[in-house]
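For this depiction, one protein chain was excluded, whereas all remaining protein chains were kept in their positions.
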Amino acid sequence: MDFAGAFSSDNLLFLLKGFGMTLIVAAVAIVLSFILGTALGLIRYSRIKGLGTLTMLVVETIRNLPLLLIIFFVKFALPEVGIQLSTFWAAVVALTLFEGAMISEIVRSGLQSVNKGLVEAARSSGLTQAQTLRHVVLPIGMRRMVPPLVSQFISLLKDTSLAVVISLPELMHSANIVYGHDVSYVFPVLLLAAVLYFAVNYSLSLLSKRLESNEGARRRTPGAGKGKPAAPAATAKAQA
Amino acid sequence: MDFSFVGSYSGDFLEGFKNTIYASLLGLAGSFVLGLVLAVMRIAPWKALRAIGTAYVEFFRNIPLLLVVYIFYLGLPSLGADLDGFASGTLGLMIYTSAFIAEAVRAGIQSVPAGQMEAARSTGLSYVQAMRLVILPQAVRIVIPPITNQFLNLVKNSSILGVVAGFDLMYFADNVNSYTFQTMETYMVAAAFYLILTVPLAYATNVLERKLARTG
Partner (left out) sequence: MRKRRWLGAGASLLLLATVALTGCGAKNEPASTNTGGSATTAPADDGSAVQAIKDRGKLVVGVKFDTKLFGLKDPGSGEVEGFDIDVARAIAKKILGDETKLELKEVTSKTRIPMLDNGEIDLIVATMTINEERKTQVDFSDVYFHAGQSLLVKKGSAIKSIDDVTKDTKVIGQKGATSIKNIEEKVPGLRVQQYENYQEAFTALKAGKGEVLTTDNAILFGMSQQDPEYVVVGGTFTDEPYGIAAKKGNADLVAAVNETLKELKDSGDYAALYEKWMGEKPPEE
């Protein structure tokens, strides 16, 4: 093990650049997968005939496959049907598809956890379907979705490391190049990578915990609507 | 689409599938046991144990699985231990997944009202007895769905073996692809194999979730 050699300023800079790419890919994929996941979740919640079933099939298939397979598929198989993406966008699209499918499930179960009686009450008090969704279902459902969503975003950030297999110049790829020069750098470099991932992800999870306890506090106040308690499963499910 | 190549490579696919199942089963058993131990550590009445348990869980939940596997595969040899791709991958899966299982179990145990522990202790049961006889049986019901879900993730994550020459399904699919150049078809066959394992697990998770939610 050679910490001094591994952490030369050139190497550190190179690794940090890699982490920069990790963060950029994660940020873009988080935004896109949130949009995609919300859309798919709403389609499944709304139970449109045909479209709902089709969405369910696609989402379940993607959710039940390894992300690694999806990355390879997007980068190497899609060109065979004319969809050609650069390495950066292949990584983003694969992450968006996979995490979007996971998020759609969070959104769907979040919306469905909103007490049915509450929805009916809102409707019978004269609110339209749209108003009920906007003023009742979404506010309550969204609050419940926050912790599992943040967990999913943490998963996404970790999952960007898999794009190393298509040579995306992210942190793990940079790590490979640095310790490729000297095998005694392996441990120090992996340790540094772990610290970088941990710092960002742990901060996110602390944020999630704060949101969760705020949400818990709000839920205990009367009138905020007692639905089915957010199942611990929903939170755990998020982690891939 | 032409799937005729699958026949001549069926040996590769099947061996990969077999190794994926092995890695998953080993990972499953190991992460379950380790996860239980960690969960109990995290709620133990001794501060040092709690700190170790928490540190472990938070560390491994917040770093990528690939990194954990690389540490075992490439990092350990410099400390004198040498594991092949399959062993490193499977061990990495165990260590990584156990953190999530510990978290699910801890949440389950803590959802049992604290008064029960106090009541059990006051009837003369030791901490371990109270945990085993009173708290855990109740917690198990709550934690089963999230744990099956973690198993589902584990099976999917076992594809990480492909990156460290672990001879799993992903590894062989990748190899077959580099010989046949029938990329779309090769990955579709691999996907079908994965779905054989994951769809029943996903279904079980859903059923258990609904069933336990109804009775609970």
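A and B are the chain letters, set down in written order, and residue numbers restart from 1 in every chain.
Everything below uses one rule, namely that a residue touches a chain if its C-beta (ideal position, glycine included) is under 8 Å from a C-beta of that chain, and two chains touch if they have at least 3 such contacts.
Everything numeric here is computed off the predicted structure, so don't read it as measured data.
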* Taking the complete complex into account, tell me which visible chains touch the one left out. => A, B
* Who touches the missing chain here, A:32, A:56 or A:211? -> A:32
* Structure fact -> Among A:65, A:136, A:149 or A:178, contact with the omitted chain is made only by A:178
* Name, in rising order, the residues on subunit B that touch the hidden chain in the full complex. => 73-74, 77-78, 82, 84-85, 163, 165, 167, 171, 174-175, 178-179, 181, 183
* **Those residues of subunit A which, in the complete complex, touch the missing chain** => 10-11, 14, 28, 32, 35-36, 38-43, 45-48, 51-52, 75-76, 79, 84-89, 92-93, 96, 100, 119-120, 123, 129-130, 133, 164-167, 169, 174, 176-183, 186
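In this text, only the chains that are shown with their structure count from here on.
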* Asked: Taking the complex as given, what residues does subunit A use to touch subunit B?
  -> 1, 60-61, 63-69, 72-73, 76-77, 80-81, 154, 158-162, 164-165, 172, 175, 179, 183-184, 186-187, 190, 193-194, 197-198, 201-202, 205, 228, 231-233, 235-237, 239-240
* Write out the stretch or stretches of subunit B touching subunit A in their complex. => 58-59, 61-67, 70-71, 74-75, 78-79, 100, 103-104, 107-108, 111, 142-143, 145-146, 149-150, 152-153, 156-160, 162-163, 170, 173-174, 177, 183-184, 187, 190-191, 194-195, 198-199, 202, 205, 209, 213
